[in-house]
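Some notes on the structure that comes next.
Every protein chain of the complex appears in place save one, which is left out.
So that you can tell them apart, the chains are marked A and B in the order they are listed, and the count of residues begins at 1 in each.
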Amino acid sequence: MTAPRRRGRAHEVRAALPWLVPTLILIVGVVLYPAVLMGWTATRKYNAYGVERGPAGWDNFVGPAGALTFPTVPIPQILINTVVWVVVVVAITVALSLLLAQFLNQKFRGRKLLRLVIILPWASSVVMTATVFNYGLQTDVGLFNRLLVDTGILEAAYGFTKNPTSAFWVAVFVAIYVSLPFTTYTILAGLQAVPEDILEAAHMDGANRFQRYTRIVLPMLRPALLVATLINIINVFNSLPILKILNETPGYNTGHTTTTLIFEYKAQLGPGVASALSLVNFAFCLVVIAIYLAAVQPTKEV
Amino acid sequence: MARFATTGLAVATVVALALTGCSGGAAPTASTGADGTLSATTIKILAPSYSESSKSDWQKIITEFKTKQPNVTVELQIEGWDDFSSKVQARIQAKDYPDILNDNAFAGAAEAGLLYPVNEVMSANTLASIEPALLKNGMGTDGKQWAAPDIASSRMLAYNTDLFAQAGIAKAPTTWSELAADAQKITALGGDIHGYGLPLGKEEAQVESSLWLWGAGGDWVQGNKLVANQPAAVEAFTEMKKLVDAGVTQPNAGATNRQQAADLFNNGKLGMMLSHSGLLKETRAKFPQTKFAVAPIPSKNGDPVAFGVTDFILAFNNGDANRKEATKQFLDLMYSDSMYQTWYAGTGLLPVTTSMIAKGKASDTDNAAFYDALSYVKFLPVGDPKWDALQKALQGTAGTITSDTPENVLAKIQAQVDAQG
Partner (left out) sequence: MAATRRRGGIDQPPNPIGIALGSLVIVVFFAFPYALMLISSLKSREDIAKIPPDYLPASPQWDNYLTVWASNVAPGGALLATTVIALGATLLVLLVATPAAYYIARFRFPGRLAFLFLVLITQMLQPTVLAVGLYQEFSSWRGPLVWVALILINAAFNLSFAIWIMQAFFASVPKEVDEAALIDGAGRLQTLFRISLPLVWPGIVTAIVFVFVNTWNEYAAAFILVQDPALQPLTVAMPRFLGLYVRDWQYLFTTAMVAVVPVIILFAFIERRLIGGLTAGAVK
């Protein structure tokens, strides 16, 4: 660690390259290149069938049928939804995962099996989990609905997926549900790194369980927790299938986020407008991330 | 379960190897044979899955075609209906045009100049074999035949005869007021039974609302424009909303797809719905306890309305004479009686060739009413490139009449259409 510091900057970069080049190739070739293509697409005019019709200027963003100006689309509501969606899903996911991880970190018989059980929503794809919730929540053929009625919780079967507000909150539930395994697992892995002897020492010094958790465990979990939260924010922000499958209400209703709106646009207005909204969406995501990073300042640790 | 998985893997490996072997054989250099065989080329087919047998139905034609043109490789891609249009969109955008596309729209591709007129890729005989009334549906607003229908279906009112008897209704309704009254009586039977199935969800809102519009004596086409916000449409939407507000439709009408209404119907929970031969074939096969009959669709004044849909064969211009010729020979083969009969039967829908229609009328008593309706059906304006915008707006927004006024809903639909120029 001391030697490289004395050498020149160019040399440092050259030393780093062999370790980083495979990553750079993959990122540039498979992520950035199609992203640039998408930027180009946003400036071109298309019909809904996907046929290109020349340059579009800013029409795909703010034209008569632009991403932000298409009539009857409740844009402010959808922006609010997006923020609510990300904040609620991520916050509850992280809180529940901390609890779950703590529970599963205890030594008891069957914990291994229990760890396998919590992985279920992850092992079964998001698409399938959302599909089975959709199926169970149907008013007619849905067993969850029947169960709710039979237990007296509901008076009559309710179309959870058939109106935007309830569909949105059902989707929030399912989004938390499918995010739990990954988050719990990451925190669990982080918990393994907390040395038993430090906890023991704190215990000897008279720290109670809560103190030990907040003063020792949480700080040591910080790197894993930060990464898990960050990844969750991004994944939840970009999540398409959950809302798409669970919100059966057609059209530009109030149950959308900016990500699902992209796909509504893609179907109705074609790839140009969809790409334009993708770019706006990306900028929006950057803002959310920037706020998060400013709040937690992870670079201090890194 | 693990054992089954292994079996599946073994099967899959064999399939994968077989397919790899066959697509690897096509080299782009062969020459035309003297016996009429084409030099090596590949044609691509993109088609939706109508039923379980769709893939094998196409495969039969391909196998037969291969015996005639051994050098031509046929790439078949079958996709589910749910995301079919986005699949088509992706291919078109990447300029990876299928030679043969089986779809329910053609105007957008025709307007963009991507297609061969079908008379260039089908022999005169083949074109002549298609029922003229149906063939006309594949004509663009420019008067050119851009698509050939491959299957047809018509819509009729299907009603549960047991429920009608229980409610003391003697015959199927012919007018809107009779329909509303009958729906009321059936709903009054109680037990989670609904009078009328109104699927205004994304899948088929354009069909349901068009039928009510036609029932009011209106038409989307006004002069040479498509107009959503018009008095007849307001009347039609008001009538639908009346049923919803009276509580005689299934719950959540604005978010119900036709399949979900059909599930209710199959289980004897629905008095009436607008249905087609494909859905009723399933009812007959799997729900024999549900007794039903079909009747013409009621309208405001009692004149029967019938709705026709055809799906189409589109041939994309890939600028390759060899592929074009192979496409032509393939399509001619496909529409030949022996091939076409099994192919269309697999879809569960009605045929489009005159010979098969005649044969179907004679033998397919289950669908007799649907065959009869083919003579007076009305089609959606699918040949108009603007129809796409109106259809999408209807699909997305018509369902909101459950919570909004008909005037507002139609104004929104019009605004979306207008915004797209």
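Basically, a contact is a pair of C-beta atoms (placed from the backbone, for glycine too) under 8 Å apart; a residue touches a chain by one contact, two chains touch by 3 or more.
This one's a predicted model, so the numbers in the text were calculated from it and none came from an experiment.
Only one of the listed residues, A:Gly63, A:Pro121, A:Gly159 or A:Gly251, touches the absent chain: A:Pro121. For the chain missing from the display, the contacting residue among B:Ala90, B:Ala112 or B:Ala181 is B:Ala90, taking the whole complex into account.
Counting the whole complex, the residues of chain B in touch with the unshown chain are 1-2, 4-5, 7-13, 15-16, 19-20, 23-24, 44, 48-56, 75-83, 87, 90-91, 93-94, 96, 192, 259, 263-264, 266-267, 269, 278-279, 281-282, 286-287, 348. Residues touching the missing chain, restricted to chain A, are 1, 4-5, 9, 12-13, 15-16, 18-20, 22-24, 26-27, 29-31, 33-38, 41, 100, 103, 106-108, 110, 112, 114-129, 131-133, 135-136, 140-144, 146, 177, 182, 185-186, 189, 192-193, 196, 199-200, 203, 206, 208-209, 223-224, 226-227, 230-231, 234-235, 237-238, 240-241, 259, 262, 271, 274-275, 278, 281-282, 285-286, 289, 299, 302 (touch as defined at the top).
Here, only the chains that are shown with their structure count from here on.
One inter-chain figure worth recording: chain A and chain B are separated by 37 Å, centre to centre, where each centre is the mean of the chain's CA atoms. Across the interface of their complex, chain A is touched by residues 85-86, 88-90, 92-93, 105, 108-109, 111-112, 114, 200-202, 205, 251-252, 254-257, 260, 263-264, 267, 269, 385, 388-389, 392-393, 395-400, 412, 415-416, 418-421 of chain B. Interface of chain A with chain B (complex): residues 46-53, 64-65, 70-72, 138-141, 157, 159, 161-163, 248-253, 264, 266-271.
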